[in-house]
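With one protein chain withheld, the remaining protein chains of the complex are depicted in position.
Residue numbering begins at 1 within each chain, and the chains themselves are lettered A and B in the order written.
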Amino acid sequence: MNEQNNIQIDRNVLRWVSLGIGLLALLAMLVAWIAEGKFSTASWISLGVSVAGIAGFILVDARAFVSAITGRQGLFGLTTAFMTIFFLAVMVALYLLLKQANIEPWDVSESQEYTLSDTTTQLLSELDGPVQVLAFYAPSDYGKEEAKLRLDQYERESDGKLTVDFIDPDADPALAGKYEVESSGTIVFEQGDQTSKADSVTENELTGALARVMLGDERHLYAIVGHGERTFTGYDTTGYSTINRHLENFNIITDEINLLETGEIPADADMVLIAGPTATFTDTEIAILSAYLDEGGAAMILSEPGTGGGTMGNGVMGVAFSPDGDTIATGGADGTIRLWDAANGDEIGVIRGHTAGLTDVAFSPDGSRIVSTSIDNTVRVWDVESGEQLAVLEGETAAVRRATFSPDGNLIASVGENQAVNIWDADTYQPMAYSPLAVPVPLMTLAFSPDSAHIAVGGGSSTEGPIYVWNTETGEVEISEPLHSSFVFSMAFSPDGQTLKSAAVDGTIGSLDIESGEGSATPRYADTGTSAIAIAKDGTIAYALVDATVHLQTDTGAQPDKDIVLSGHTDVIWDLAFSPDGSRVVSVGRDNIIDVWNVDEGTLDYMISGHSAVDPLLQYLENNWKIRLNDDIVIDLGTAQQFDEFTPIVYTYDEFSPITAPILNQYTFFPDARSITRLDTSASSLSLIALALTSSSSSGVTSWGETTDPYTVGTYGFDEADIPGPVTLAVSAEDLESGARLVVVGDSDFVSNAMLEYSNFDNSQFFIKAVEWLTESEDSIELPPVNFEDRRFDPQFGLVQLRLVQISAACLMPIAFIVAGLGVWITRRSRR
Amino acid sequence: MQFFKVIGRSLRSIGIVFSHEFNLFFTSPIVYLIGSVWLFLAGGFFALSLSAINTGQYEPDMLGMFSPMVFLMIFMAPALTMRLVAEEYRNGTNELLYTAPVRDWEVIFAKWLAVWAVFSVFMLISFVYPLILFSRGNPDPGLIITGYLGLWLMAGATLALGVFASSLTQYQLVAFFVTMGTLLVLWLAQQLTYIITSPKITPVLAEISLVSHYQNLVSRAIIDPIDVGYFVGIITVFLFLATQMLSTRRWSS
Partner (left out) sequence: MIQVEGLTKYYGNFKAIDSLSFYIDAGEVVGFLGPNGAGKTTTMRILTGFMPPNEGTATIAGYDVLDQPLEARQRVGYLPESVPLYKEMTVWQYVDYVAKLYNMRNPIRANRVDEVLDQVGMIDRADSLISSLSKGMRQRVGLAQALVHEPDVLVLDEPTIGLDPGQVREFRELIQQVGKEHTVLLSTHILSEVEQVCDRVLIIHNGQIVAEDRPDALSARLQGSHRFKVKVGNAKPEAIAEVIGGLPGVINVTSTDDGVEVLSEEEQDTRPAVAAAIVGKKWDLLELRPLDMSLEEIFLELTTNDRQTYEEEG
């Protein structure tokens, strides 16, 4: 009996295993068929195995099979089999039906982020023609799933008018090229011949792109130029060419405009942009701007710290006495040349023309002309009387540092960053045949010999300070002397023209004999460093030290301790000049102060706060818009680890403004920024919103401490005059009566080409959103708001607390459960 | 009227077997062991994700706990279900159930409900973890709801598979390995799709894969009727098959 059972069992196992194999093979056959699209060898083999398996099932125990399919049991078996197959088929059919029905999923997210807002559904219902959406996603792009989800929603709501296709940009480069798709994750909307792009799948972006393609509107942005602003055609690191491309994606056409030339803002302007001017605006320009805004215009003003007046800029960089001693001319970082009455310091006149800060001014020997240099890379000649620009000398290609007339008035020479000396004829303004004279280093200073026969230049770097002397007639270099070991900042000839004195940044004073070409450098002011040197006709030497003092050496052999010390400046002194009679010496510096000293008495005659007149633009903003661009530089210690303390990183924004709502969770940064203060708007129709704030460990520093290097800012110490953080870096303003809109930001570099390389920051988004807000019209669609909750832990767990929570989370519950189990077990045992 | 009477009777029968099975679960030490292991692992994964959430690197959500759940169920489901039907055969109590005035499907359904309820108890205990998130942060409640829904349904489906496997044999161990093996194969198939992408097979696999529907529910705060329908379908199919198995086994004993 047992044996029979065993055989029975074995047979049973065999037949069922056989059936199992047969069914699996059937499945494999189907899979192979689907995968390969045809009935291939793999399918045939599977089919064969399947048939064998099923046959085995029948034959191994034929009797059982027969009895299984006959009689009541057979009937039952068949019924069960059919019912099962039928049931499975019904389930599959139901499932497919469910898919077909395409029921809208239920959005349970807190912010309803998966449901289209009314704006979008409204827009979709207004579709007047088919819109094609091409979503370019690489297969490996994880964002594809979410894109599918969102675009499905659009498709569903559009009632068939909107169709979505997914394209692999690598598989179809031609198509990608046609739409200028550069990266995976770009979505192109197309209606007719209008296209628009979105590069993220938020509802805000997609609906925005949809709106743009439906309405096809272009907006015009005019960038004001003429004051050293950044330009959209600038492709260098500080240019705006990259952001320009982003603007194109948003149908925003950019153009440049010089208000002094055109006299007005074009009628089709949807907004104007002022991107980081360094030279001051004229009242005329401001009047044009004001009129434009009063009509309901819009403007974005980006202001760099240290510009537009105030003390945080470079101040006054060049000074010169007129040959008759009556006038003092200064060149300021505000881009102006100002003329002062030498007797009392009254301002006589202002000469404008440079588009960036001045670095040097010099009078012609007859006092009728002034030559000036600037970081706008130009050398210009002006008529003193009329203030007219007489010439722009060609040749300099980078920031120009110094220029001067030759003592005989025949030549004009300039030096600068472009590592050459340019020499022109002072009358024809044509370059000399031998000009430019190339040198291997950037140049900072120059001086003609009193007989105009030689010209000396100096410059260098932090490791070398060479001096070169040429013959002005032949243009041949006569001396090339690596006299100093750090760059030469300033030089002057002795009155007899024999010796050339040079001052290097490290405080060494060089003496070079012109005849012999030999010289030496003594570390006279090695512990403080020097920034300027001037020699009076009587041989008195004035040194400007980096500690902001002027030292007078009246005796050629005198030691530094015998110097007459003139203190008054609070920051680096850029330039010194003696009056022709040697009785006065004037110093100008970064503190924007012009000090006129009495040489004999060693006292201050008077002081002019030089070019600190506030730029009309800033005045306009403060008076008409109650927005004050503070005269400070923002230091943020809280975010310093990413870049440095001068580059605040912002993550606190206004939650409601359509400009910042889309980026609430993102970071933006502003290299070298100034803070903005909103003034009282209660008596006006203005609405001001602080858009971006720095961290609480920040401050707007309004003054510098000491420095040892003219080209680096000094240390900063926080004092009461400073503006405590968090400070506002960007403000939006709206005049509720006129409808005019303004966005003011205390930095212009944040969207320069170099800064947009940092892809994990959202600077460009911020800029574009601001532009969109500014150029919004009644016709434009109000885009759905973007909701971003800050879900982060606040306050966070401390480390110890965290570990405690973690351990209890992992262990408490299980232990409790085990204890419960033990309890149950014990009670059960006791029942016995 | 008759219809409601019939439904009422069925519900009563189901209820009786359900409470019997449910209580039976909690009198055996196995459940406490499995439960505590599951809670330990779930809590452990959650705890691990807490570090990143705390510093704000990740949004506060329960994904850290939910992600490895499918893999865990490969072992949990067989452990919980292996004895459900098989033991009745081993014990001889199948004769009681077969001859009592209860229908086969009522018994199967009640057994599945009971083991699902047991799992639900584990799940309820784990609600402590999202509470931790709410205490300090502001997680999206919708996401947590869909996550638990996905877990609950996925568990229901794997447990239904386990019930079916248990109905195939009288040996608990066999049921255990059948369930575990099947789930493992399914899980592996899903993993394969990440490596092998064929435009024809991959979408089909994604459609029938337990993991993908689970992910759909867990990772987004939306409830797609397709995903819910999928799980309900799986549960129905396996409970149906188990019922058929029971009926079939009446013929041979």
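In the analysis below, contacts are C-beta pairs under 8 Å (C-beta built on N, C-alpha and C of every residue); 3 or more make two chains touch, one makes a residue touch a chain.
Just so you know, these numbers come straight off a predicted model, no measurement behind them.
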item	value
Touch criterion as defined above, residue of A:G20, A:G48 or A:G71 at the omitted chain	A:G71
Contact with the hidden chain (one of B:S28, B:N138 or B:S212)	B:S28
Residue touching the undisplayed chain, where the options are B:S13, B:T81, B:T158 or B:T182	B:S13
Absent chain, residues of chain A that touch it	8, 61, 63-64, 67, 71-73, 76, 828, 831-832
Absent chain, residues of chain B that touch it	9, 12-13, 16-17, 20, 24, 27-28, 91-103, 250-253
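One rule holds in what follows: only the chains that are shown with their structure count from here on.
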item	value
Euclidean distance of C-alpha centroids - chain A vs chain B, Å	53
Chain A residues touching chain B - in the complex, by the definition given at the top	31, 34-35, 37, 73, 76-77, 80, 83-84, 87-88, 91, 94-95, 98-99, 103, 105-111, 113-114, 139, 149, 789-797, 802, 805-807, 809-815, 817-818, 820-822, 824-825, 828
Of all residues in chain B, those that touch chain A in their complex	26-27, 29, 31-33, 35-37, 39-40, 43-44, 46-48, 50-51, 53-56, 59-60, 125-126, 128-129, 132, 136-143, 145-146, 197-198, 200-201, 204, 220-226, 229-230, 233, 236-237, 240-241, 244, 247-248, 251
